[in-house]
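In this view, the complex is presented without one of its protein chains, the others remaining in place.
Per-chain residue numbering starts at 1, and chain names A, B and C are given in the order in which the chains are listed.
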Amino acid sequence: MAMISYLKSCLIAAIWFVFLTFPLMVVKVNTLKNTVEWRWMNMLWVAIGAFILSAVWRWAMERRARGASQKEQESSDSDKKPSLGERLLEDPKLYRPLLGLVVALALLMPWVSEMYQVTIWVFALIYVVLGLGLNITVGLAGLLDLGYVAFFGVGAYTYAILNTRFGLDFWICLPIGGLTGALVGVLLGFPILRLRGDYLAIVTLGFGSIAKIVYENWEGVFNGARGIEKIARPGFFGMEMDISAATTFTYYLMLVMVVFTIFVTNRLKDSRIGRAWMALREDEIACVAMGVDMARTKLGAYALGAFWAGLVGVIFASQTTYINPASFDFMLSAIVLSMVVLGGMGSIVGVVIAALVLNLLPEYLRAFEDYRMLVFGAVMVLMMLFRPQGLVSNVRKTYTHSKKVHAEEANG
Amino acid sequence: MRKSVMKSFVVIALLSMIVPAVGFAADTIKIGVAGPHTGDLAPYGLPTKDAAMMLAEQVNAAGGVLGKQIEVVPMDDQCKPEIATSAATKLVSEGVDIVIGHVCSGATKAALGIYKESNIIAISPSATNPPLTQSGDYPNFYRTIAPDDDQGKLAASFATDKLGAKKIAILHDKGDYGKGFADFSQAAIEAGGKAKVVLFEGVTPGAMDYSAVVQKIRREGADAVIFGGYHPEASKLVGQMKKKRVNVPFIGPDGVKGDGFLEIAGDDAEGVYATGPMDVSALAGNKKAKDDYVAKFGKEPGTFFDQGYAAMQTILNAIKESGGTDSAGLEKALRGSYVDTAVGKIKFDAKGDAEGVGFSVFQVQDGKFVELK
Amino acid sequence: MAENTQKLLEVRELTMDFGGLRAVDSITLEVCTGEIVALIGPNGAGKTTFFNCVTGIYKPTRGEILVHPPEQKTYKINGFKPNRVTAMGLARTFQNIRLFQNMTVLENVMIGRHCRTTTNILGAILRGKNTNRQERETIERSYELLEKVGLVHFADEFAKNLPYGAQRRLEIARAMATDPFLLLLDEPAAGMNPQETKDLDELIVRIKDTENISILLIEHDMKLVMNISERIYVMEYGKKIAHGSPQEIRSNPKVIEAYLGEGGDDA
Partner (left out) sequence: MDYFLELFLSGLTRGSIYALIALGYTMVYGIIQLINFAHGEIYMIGAFVALVVSGVLTIYGFSGVSILILAALIAIIYSAAYGYTLEKIAYRPLRGAPRLSPLISAIGMSLFLQNYVLLAQTADFLPFPELVPEFEFMEPIAHIMGSAELIILITSAITMIGLTLLIKYTRIGKAMRATQQDMVMARLTGINVDRVISVTFIIGSVLAAIAGVLVGSYIGQINYFIGFMAGVKAFTAAVLGGIGNIPGAALGGLVLGLAEAMAAGYISSAYEDVFAFGVLVLILILRPSGLLGKAVKQKV
């Protein structure tokens, strides 16, 4: 009986979605020639897809509900057992060889692949750093920033302008780009950080869009829609590099950036500052009542995230050698955000993996390309529903203390 | 949990090892075709790809060029500069001998440096941005379409000389292409001294309506409107001008001259002027190309088909004449002699622009763009 | 201590309006060193609003809040931000527990140390000597506090997984980590069973005696209030209706009426 009613509700869902998608999926009119195309096959696919998905959905929702009630009942026991995934990240015996393998592969990559692969990976790594940077703002401090692309653009334009107009070197501009990003972050952040979370999100979305319009309209400085071309690639002690060597060089530079970012984020996470960010994310009022200076702490997170965006903005400009305002639209912010969401807000490993997968998958599965944004959207919804902590949940550091040992002995 | 982590690592490990096994025999000539093949702008890129492949097929069936088979390597850049660099590097690493592309000016700018360093010639069917040839930065660049400044000049002279406009309003969509066209028109009008630019303003693509700016046109008493941009904004402007009874001639660039505009603007399109590449449909070479296309794909070819086809023709000819794919030889051949192509008899000048192509003014008459002679 | 009965907190005619509603109506209240003072009253009497005004979450409409930290000059803290109030030495807990759910128990307490440490972003990245020392101290002190409230064995647990009573105690430990001289407890016994309440009773007295922290608490559990407080203030409809020792309050007709009128709370 239960099975029948289960199937029945799936069937109803399927019919409902067939109804919903009918005018858009099945009908296609050409008003110029006055013809209609009826795509009945789509209807079939929707029906089958909706039926299966709704079965999975129901199962997942039940599991989710069970999970919630279980947690209440058993309090902590179920959470105590670390899954293999967590062990993998915690146990040096397990993660060291794996890490070694990944590092070795990463280092070898440019020597065994073509330049095209290296270029793809450079951009993927740029996204990794963007994801890690946004992770500081969104994941750690809980400030939903929908205009992250603005800072990326600030970095890119800083380098483009300083390089093409004033002939400044890449290596000088790299820190300048990061600092300009951070500075703009502070300037924009200052008035808005007392806003509530969702308002903040919308205002940052506004800033992101305004930045793009400014690049477009302020011709004297940003060269408008024409963009800025002939931006220099990074040099290395005056060495002449052809494009392939320069790409390989940028690849290694990005690897260093990734490691550097992970290092910094990791250190921040387990520090006075990082804990304050997380506390702010968890409960703003309790956090300030415990003596944390909200404005300062938020500004720090916002500026640091912006710093990273500015930094990789410089590298982005040096890699493409041409930038125009079209590269810095909202979609980029949305993509980076979905990486942070998928990876698990606050989790470093998760964000790295999510950024790589979300970027490289469409690259290697070209068929997937068209569905990329559709999948990104769906991923954001599904993650919020079923795994808000992300694919790789954030494992909290435990601190050792002489007394802890005693306590454990007494208990155990 | 466990699975997802493991899987992710496996995916990363696998991805990093992927080395597409492309080992071709050396007796093919590889021609890269780069442009938007997916995404919003795909309609501008696919016709060129189809043209190149179709022509390659015909040549191969007839024994190839210099006894070698032609292999077309299509590469998608979605018209985005950052993807164009990857696409260009991929073409270079696949060892193409020459490239047709890219389609959008921005993507072309990003990619050209890479071809230049690898000593590869690129012929674009559609990148009309003037500095690409005029700056002299890219000696390896050619195009089978005339640059935008010609188009802007033509629009300006048409408005002042043919239409006798004295007060001209110039609008643009703030984009690279549209703003460029608007700038050139403005410069030409001011240089000509026959008319005044009474309004020069950007409009926001995707804005809900343009009625405010239409009212502004009326207030300035403009007797002609020149618009730089693409067909969605143009049709919106034309529609609202008609609704607001602002009855002045409307002149757009080749981004307006297409079926998209006719379709969306509908009845409002009637009487609108647009500049565009000269009508070559009467040429035998053009007719044949189009007929072949219709026979093969069963539909009319799209935008830049003619130019893409012509680019392929000049390349094949240059290879034949120079007897190989050496860049210096190709260059000489491309600049050397006229070739009969789908856009007429052309050869390239020292800067890389085609001699023999140009723009004309068209007008929508009875739902079709008709060339004004 | 030079003077045993020095005033720590002195509130004068504090008034708080929300639009047309007067939630707190010129309340005057004092807490001195070594005291446990209770603030009682029916639900909606304005007690929590009073706390919020004192701790800087609301800016009071009128009145003065003066703080005399031991061996320091007097500060008027009206309109100070909550974090400044806390830095000054006033720490609080919340009626509806506000822990940092997805952080460990130990980390919750460590947050309390935030205003007593100075590591900045650069310091956190470089992890110099100073940073390490502060971090060490923070951990040590936090463990100590967990020990005091009996939560050491939960140290690495997520705060959300603690039983209810333990969460209340964790809030107290977190507040104590800010090194306060005055602790403001908002219904610390709410939702506790009798045994837990008894433990809490002892804990509060112990804090006062051994840590030298004075306490101002809002509470509904009359047994607890009567047991431990030296003085009691009673509020109703935003106004102070009585003030005195537990004995005096017990027999005050106004108080009895207020509570009976409410339908005999758990008094």
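Just so we're on the same page, a residue touches a chain if its C-beta (ideal position, glycine included) is under 8 Å from a C-beta of that chain, and two chains touch if they have at least 3 such contacts.
All values derive from a computational prediction rather than experimental measurement.
Note that of B:Lys49, B:Arg143, B:Lys174 or B:Lys257, the residue touching the chain absent from this view is B:Lys174.
Check A:Ile202, A:Val256 or A:Leu365 against the missing chain and you find that the one touching it is A:Ile202.
The missing chain, though absent from the display, is touched by one residue of A:Leu20, A:Leu94, A:Leu108 or A:Leu187; that residue is A:Leu20.
The chain not shown here touches chain A at positions 16, 19-21, 23-25, 27-32, 34-36, 42, 61, 64, 142, 144, 146, 191-192, 195-199, 201-203, 205-207, 209-210, 213-214, 217, 285, 330, 334, 337-338, 341, 370-371, 373-374, 376-382, 384-385, 388.
Within chain B, the residues in touch with the undisplayed chain are 39-40, 43, 174, 201-204, 206-213, 215-216, 218-219, 231-232, 235-236, 239-240, 243-246, 260, 263-266, 268.
Here, only the chains that are shown with their structure count from here on.
Distance from each chain's C-alpha mean to the overall C-alpha mean is smallest for A.
Averaged C-alpha coordinates give centres for chain A and chain B that are 35 Å from one another. Computed from the mean C-alpha positions, the centre of chain A lies at a distance of 40 Å from the centre of chain C. Once the centre of each chain is set as its mean CA position, chain B and chain C turn out to be 71 Å apart. Counting partner chains per residue, chain B shows two or more touched chains at no residue at all. Under the contact definition stated at the top, not a single residue of chain C touches 2 or more other chains. Residue ranges of chain B in contact with chain A, taken from their complex: 1-6, 8-9, 11-13, 15-20, 38-39, 76, 80-82, 85-86, 89-90, 92-94, 106, 109-110, 113-114, 117-118, 129, 137, 174-176, 178-180, 202, 259, 262-263.
Contact residues of chain C toward chain A in the complex are 55, 57, 81-83, 86-87, 91-92, 94, 98-104, 106-108, 110-117, 119-121, 123-125, 127, 131, 134-135, 138-140, 143-144, 147, 152-153, 155-158, 161-163, 174-175, 177-178. Looking at the complex, you find that chain A touches chain C at residues 71, 75-76, 79, 264, 267-268, 271-276, 278-279, 282-283, 285-294, 300, 304, 396, 398-399, 401, 403-404, 407-408, 411.
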